[in-house]
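Excluded from the complex is one protein chain; the other protein chains are retained at their positions.
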Amino acid sequence: MLFTSYGFLAFLAAVLILYYTLCRRFQWQLLLAASYLFYYWSGPKNLIFIMVTTVTTYFAALKIGHYGEISAAYIKENKAKLTKEERKAYKAGMKKLQRKWMLACLFLNLGILAVLKYTNFAIANINFFLDAFHVGEPISFKNMILPMGISFYTFMAVGYLVDVYRGKYPAKRGLFSFALFISFFPQVVQGPISRFDDVSGDMWADHKFDGKAVSFGLQRILWGFFKKLVIADRILTAVNTIIHDPATYDGIYVFLGMMFYALELYADFTGGIDITIGTAELFGIHLKENFHRPYFSKNIAEYWRRWHITMGTWFTDYIFYPISVSDPMLRFNKFARRHFGEYIGKRMPVYTASAVVWFATGIWHGAAWNFIVWGMMNFVVLMVSQELEPCYKWFHKHFNVNGTLWYKIFQIIRTILLMSALRMFDCYRDVSLTFRMFGNMLVHSRIPQLFDGRFQTLGLAAADYLVLFIGLLILIVTSLIQRSGSVREKLAAKPLIVRFACWYGLFLAVLIFGAYGVGFDSSQFIYNQF
Amino acid sequence: MILMIAALSMAGCGSNSGAGSTTAAKTEAVETTAAESRQAAETTAEASESAKEAELTGFTFITGDTVIAMNADAAPILEELGEWENYVETTSCAFKGLDKTYSYPGFDLYTYPLDGKDNVNSVYFVDDTVSTPEGIHIGSTKEEMEAAYGTDYEEEFGAYTYTKDKSKLQFLVTDGVIDSVEYTAITPAA
Amino acid sequence: MKKRSISVFLGLGLVVLGSLWLLQRLLMPKYMGDIVEGALISEYYKETTDHDVIFVGDCEVYENFSPITMWEDYGITSYIRGSAQQLIWQSYYLLEETLKYEKPEAVVFNVLSMKYDTPQKEAYNRMTLDGMKWSKSKVDDIRASMMEDEEFADYVFPILRYHSRWQELTSDDFKYLFTKRPVSQSGYYMRIDVKPAQTFPKPKKLANYEFGENSWKYLEKMRELCEEKGIQLILVKAPSLYPAWYDEWEEQIKEYAKTYELPYYNFLELTDEIGIDFTQDTYDGGLHLNLSGAEKMGAYFGKILRDEFQIPDRRADETIASAWAEKCAAYYDMQKRQQEELDTYGYLKMFNSDKE
Partner (left out) sequence: MNELLDMLSDLHEDVDFESCDTLIDDGILDSFDIVTLITQIKDEFDVTIPADEIVPENFNSAEAIWNLIHRLDEE
């Protein structure tokens, strides 16, 4: 069920009322029931997968935690008797046991994800080679069901499991309460990829109705709807027109599509997350922020610390660090430095690790080459800017621009352009086509092309552009206000009439300018003449 | 367009599911399988060839050297076909713009209005003097039909309907013999 | 303090509701321009006097029968609850609703809509349903009429459906914000222009000529409803040359009428008797009659209603007579306006404002 459907709003209202009235005593149980109902609507079959992940992770974690306790206790008792070496040895032994369980569980759950998500991708590639060498019959695609949010909840489960293994926190007791962590309905659709220790404080606690929290939640949701319905879904028409007909829309239209998509993606994704976080707030549960005004980043590295944060940190904590500080990597590092010299050698482990991370990031976004290439391109850009660091330093030294407003703005625009350009892989969904269009954009873009009539065929009316423009302004202004803290807090301090004007205005904007419902469907052309 | 529909059907309830589709760079709402992304690439390719090409991916009726594709702009086709035997305008209640029917020897050509243009809505055989490019005409047998178009049809009350891209081709069969042949467009309005 | 804050919130609540209500009115289509059919349904509620005959059905009723003529010739009071592509269940529920307001002697149903077994077009649904006042009938009607992509909420709060019309708002939307101008004469949609009938293409063969289950179900319901209320149900097929009325359909209706002893008139077969001249009496080439055609129909059918079904002559009744006097005035006024437009432009500007 979509967040932007009447169904969801009704569902949410019902759950919310029960939460603070009838089910006051069983709040988290209610949320669990609601989450499973919500998940059931996405397809009854899907339930099996999320249940398997939940159960296996739960018990594996318990087992691992159990061994941890045993070993800790044993060490404590025999602290006196044992020498340092013996203690080390014993610990290592226990760790091995724990690792066995962890790996088994990881293998199973990541296995499920891989099979469901990547089988067809693998087949497609195998077929490609079969075809290339004219051997054998192409394998037919399997129609895999892809359970809603599987990449998200699997990652959450993995994070939890590894943390328990690392002894970051004890394993959760109570299968059902753990099931809620994995399936919590606001975040199961599109993240954020919550960490157990971030939400465990709120999730099972008893929440009494808090007017402020609830109204803040509603405000956040409304803001999300504004971004999604008024901006994202409106500009979507133009984006699709452009990217689905590259032949017609070349030159400057490629650039236009690129920028439109940057706006659409931002509004859609952050809007969705706003709805998610706001919904959770309604229940007194605080999820981690997933964005930190990403389009104000001054370089790619910073951008990736501020965009889809929970995913970035997940990859850093559970892939980048483990790889880059693993023994083989450290040995490889020594080796590299001996053979390629300090300079390269020092970088080898870091770069290898991040290459892996970006490959994973790419394929996580979608089982297709365009996403993989997209990931690797991100890696390249990051490496290059890392290597150019000295040049920047030199530049900043000799031209005293660093920190000046205009230079900041320049950096911000540069970053936005760079990221938008990379995202063309996501737009055109085809590597070679993307490169073609990118080249085309660089070579053939001419301003006059905007006035050659094609612009009118993008599917948006002048009024739409006006709405988009104003919407964009509102986005920018709020982001700027945000720099110095929560906008909602600031507004809450204002007199009632101001607050009312703002929120009711926003509500009306969504209601009227939102791109939803039959009325918006352009195929309903019969209404154009009334 | 095609992708949007795909996305809509993918994401289920609600009317804005299309939004999900382009935002793969972030969400599960769209997990493109290789199959999809390839098909996507193809459709884009097709579209890029030329609009006409795209139309021709459906069933087309050919008379003389005039090619009639469903949903195609009627103007040039009428130009080529030249003088008609009969012309009729029909309005549906409370709807501006006219459905038009042009009768030619052997078949009627129906058009529907969209954005100020008339597009081909259907071609209906009125006698056995005309036949489809695949050689099926009124009087052909069901076997001949299946030989020409295969058995991938929907059958209801002796109406055999083949669907290809944005076009349908329907044969009415009574006791093994075809007594009606009709091309129809799957219109954006419907 | 407490009191004050409460009153403040009440105030704001009123502001919200008021503004939403106003916005909704503003954004809903008014159907006051070239396409007035959407305004037909709601006009019924302005009626001051009861009717002895109620028509239900699509354009084949509201463009083919002139109630005014039936009044002038026979003193028959009738009203046409017709709407664009009115489907049979919509006819049924409209009738059900109408019977809450009055109890006519006879109900006339035009059988063409038997051919539609499923909802056809969202736009037509809206034209029939938006005009209805809220009642159980309307709820059931909506339920029966919705297409897959429609939401019930869109009917409860039409603003959800029409919100994007802010781009298309015209002066009409403000002009008719609160009160609409009448567009029909007792539900009759008047056209005085003439376009001779065309020769229509050979009707397409159908795979299945059987009317659908749903259609039959609602015809049954309609018949039963009339029976229990002691109302005479009359089936008719208006003399429209297109869309085609197949013999196979004719047979099924005849059969049904025979089984339940319902009167059924197929005016397509009576056109000579009625005196309809398809070079003169149609305004769109034979799909619908124009005024002169509709008056001939009125005269002919009125006679049947009087002679066969003893529909009384109400001209003696003061209140009714005065009410109908107004109706007649409006009727002739409309005729005059159309005549003027016809003389000045050569076509009816009021229905073709965009035509040069």
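A, B and C are the chain letters, set down in written order, and residue numbers restart from 1 in every chain.
Simple rule for what comes next: a contact is a pair of C-beta atoms (placed from the backbone, for glycine too) under 8 Å apart; a residue touches a chain by one contact, two chains touch by 3 or more.
Bear in mind the structure is a predicted one, so any value in this text is a computation, not a measurement.
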{"item": "Which displayed chains the hidden chain touches across the whole complex", "value": "A"}
{"item": "Residue touching the undisplayed chain, where the options are A:Asn333, A:Thr415 or A:Thr434", "value": "A:Asn333"}
{"item": "Touch criterion as defined above, residue of A:His66, A:Lys100 or A:Arg166 at the omitted chain", "value": "A:Arg166"}
{"item": "Residue of A:Ala301, A:Val356 or A:Ile474 in touch with the missing chain, whole complex considered", "value": "A:Ala301"}
{"item": "Selected residue (touches chain absent from view) among A:Pro186, A:Pro294, A:Pro349 or A:Gly514", "value": "A:Pro349"}
{"item": "Residue touching the undisplayed chain, where the options are A:Gln29, A:Ser200, A:Gln386 or A:Ser445", "value": "A:Gln386"}
{"item": "Touch list for chain A against the chain that is not drawn", "value": "84, 87-88, 165-168, 301-302, 305, 316-317, 320-322, 324-327, 330, 333-334, 346, 349-350, 353-354, 386"}
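Heads up, the rule we're going with is that only the chains that are shown with their structure count from here on.
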{"item": "Geometric centre distance via CA averages, chain C-chain A, whole Å", "value": "54"}
{"item": "Chain B, residues touching no fewer than two other chains", "value": "15, 95-96"}
{"item": "Set of chain A residues in contact with two or more other chains", "value": "515-518, 520-521, 526, 529"}
{"item": "Interfacial residue positions of chain C with respect to chain B in the complex", "value": "34-35, 37-38, 58-59, 84-85, 124, 127, 149, 198-202, 204-208, 242-243, 284-285, 287, 354"}
{"item": "Of all residues in chain B, those that touch chain C in their complex", "value": "15, 86-96, 101, 103, 108, 124, 126, 156-159, 172, 179-180, 182"}
{"item": "Touching residues (chain side chain A, partner chain C) in the complex", "value": "6, 461, 463-464, 496, 500, 504, 508, 511-521, 524, 526-530"}
